[in-house]
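Note that one protein chain of the assembly has been removed; the remaining protein chains are unaltered in position.
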Amino acid sequence: MMDSPPILAAEYVTKRFRKDSGLFARGEDVTALDDVGIVLAAGETLALVGESGSGKSTLARVLMRLVRADDGRVLFRGTDIARLRGADLMAFRRAVQMVFQDPFASLNPRLSVGRIVAEPLAIHGIGDRAERRKRVAAALESVGLAAADAGRAPHAFSGGQRQRIAIARALIAEPEAIVLDEPMSALDVTVQRQILGLLNDLKVSHRLAYLFITHDLGVARALADRVAVMHRGHIVETGAAEAVFGSPVDPYTARLLAAIPVLGAGRRTGGAP
Amino acid sequence: MNRGLLTFIAARVVQTAIVLLLMSLAVYLLIGLMPGDPVDLMIAGDPRLTPDDILRLRAVYGLDQPLWSRYIAWLGAALSGDLGASRLYARPVLDVMGPFFLNTCVLMSVSFALSVIVAVPLGVWAARRPGSIADRAANAFAFAGISMPVFWLGLVLIIVFSVLLSWLPASGTGRGGGGAFDAVRHLMLPVITLTIHETGVLLRYVRSAMIETLRQDFVRAIRAKGASAGWVLWRHALPNAMLPVITIVALSFGGLFSGALVTETIFAYPGMGRMIYDSVMGNDFNLALAGLLIATVLTLAANLAADLLYAWLDPRIRIGGAR
Partner (left out) sequence: MTALLSVENLTIAFRGAAGPAVDGVSFALERGRTLGLVGESGSGKSTVALALLRLMPPAARMRSGAIRFDGTDILAASETALASLRGRRIAMIFQEPTAALDPVMTIGDQIAEPFVIHEKRSWREARAAARRLLERVGIPPERATNYPFELSGGQRQRAMIAAAIALKPALLVADEPTTALDVTVQKDILDLLLGLQAEIGMAMVFISHDLAVVSMMADTITVMRAGAVVEHGPTRDIIERPHQPYTQALLDAARMRVPERMAR
């Protein structure tokens, strides 16, 4: 048990949405999150695994205070984030950063890479112009890009490189935790491996906690200390990664694991030999 | 009819009523603020009127009252169904409006129908191969139609077809003795004037909606099923493309009306447009108001119809609840 309170903790979080209603019809309520509770301790990587509609992205948004829960609360270092104001709120925003799924949509195409990466510094009022330039250069180099890339525009970079830029942006304000919402789904498989390696290295060098949201169990396993499996707004299983993957308790987890395509040798059933 | 639909329509009706109220106030003020009043016109027409006569006339027409109290009086009467009498025609307003309204309806509906019949196939055809000669010709035609001011086009057509060639009459409706054929002859130039403009506008919308739709991935998937180009065009692309087009067409209804107004003036065609014009110039408050209010109601009704039509045609809105 840690001495300091966990970085993020969700307790009994519930979130409902009104489904898209037609012009003349009324929408029904959808429960995106139902009594959900998770804990992210300092320095640990928690993978939030689920299929579409499981509520994992909604949970991420609730944890980041981008969406307000209908019930329950989220604690940042023991304080209810809904109560944060002013300097405390800014401290929270600085401590918990986010990397998004689509590397093409998450970078402002009209700004230079340098300005994109420097933005958190500008928002939190860190450093002067010269200081920021140094930090941007350092951040870019730590993600495997060159300091000179700061002057270029986002569209000059590939998907994988853009995701590196997004990671640099998340790192620059020296956060304690990064929430990554499917950061690799839009990338080619070979690139995924590289980014995975990068994230692993950064985790150690910057002493970060990760909340890693993904539908891909292989990726989760490669990076995570602990895993939480979500299904239809519920957390069905939580535990150490090895335990969950090795001997899952919940039948849904087992089904999920069984559905993963295995690198077999030849066709499974049917068809002429 | 479900509750949602009723609520929707009811809300629209309330909105319309509010718009009408504000419109009537604005129009009344604008006419009232014009220099001169009906009595001045009478003085200009009859120099024998004495100052006493003038005072008496002003009292009779209520023109000695301030503007706002005259408006309240009008509003009160209007809300109980009495739109008053037209000063110019010395008859109840609704009697006067009837024939004018009919004439404008004929002009507008014929123009609208013709422009749809021409623009839709032409727009579909032009969209099949953007940039081709056919497409560029259609585009040129559309731009010509949009750019030519209605009044200019009307005058040109009069010069060519009435003055130089003497084929078609330049004005009037040809009612009263001419028969159906003569009525059609009188309609031709005003209709052509209005239609050319409308067709140009509509053609551009249909073409761009079709091009946009044909670019969608599902079009390729349907061709992968072995559908011919024509099958894809008419059974899949057009139904999808028409959805936004319908909305735009309804919104342009107001423009069609004002175009009709100008056209009627040029051709001395006795429709609502001319009636409103004459009544404003002649300071005939009651008639002008009644005419403008009807025009407003029709435009708003067209918008409502467009919304309902769109909602009915697009299953995503009709049924709702996308997954």
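Note that the chains are named A and B in the order they appear, and that numbering of residues resets to 1 at the start of each chain.
Assume a residue touches a chain if its C-beta (ideal position, glycine included) is under 8 Å from a C-beta of that chain, and two chains touch if they have at least 3 such contacts.
Keep in mind it's a predicted model, so treat the numbers as computed, not measured.
Although one chain is omitted from the display, it touches the following shown chains in the full assembly: A, B. Of the candidate positions A:Ala87, A:Val204 or A:Ile260, contact with the unshown chain belongs to A:Ile260. For the options B:Ile117, B:Val160, B:Val184 or B:Ala221, the residue in contact with the chain missing from this view is B:Ala221.
Of the options A:Leu145, A:Leu180, A:Leu217 or A:Val236, the residue whose C-beta touches the omitted chain is A:Leu217.
On the side of subunit B, touch with the chain left out of the figure occurs at residues 216-218, 220-229, 231, 236, 239-240, 243, 313-316, 319, 321-323. Think of the hidden chain as still there; on subunit A it touches residues 51-52, 159, 188-193, 196, 215-219, 221-222, 242, 245-248, 254-272.
In this section, only the chains that are shown with their structure count from here on.
Centre-to-centre, using mean CA coordinates, subunit A is 55 Å away from subunit B.
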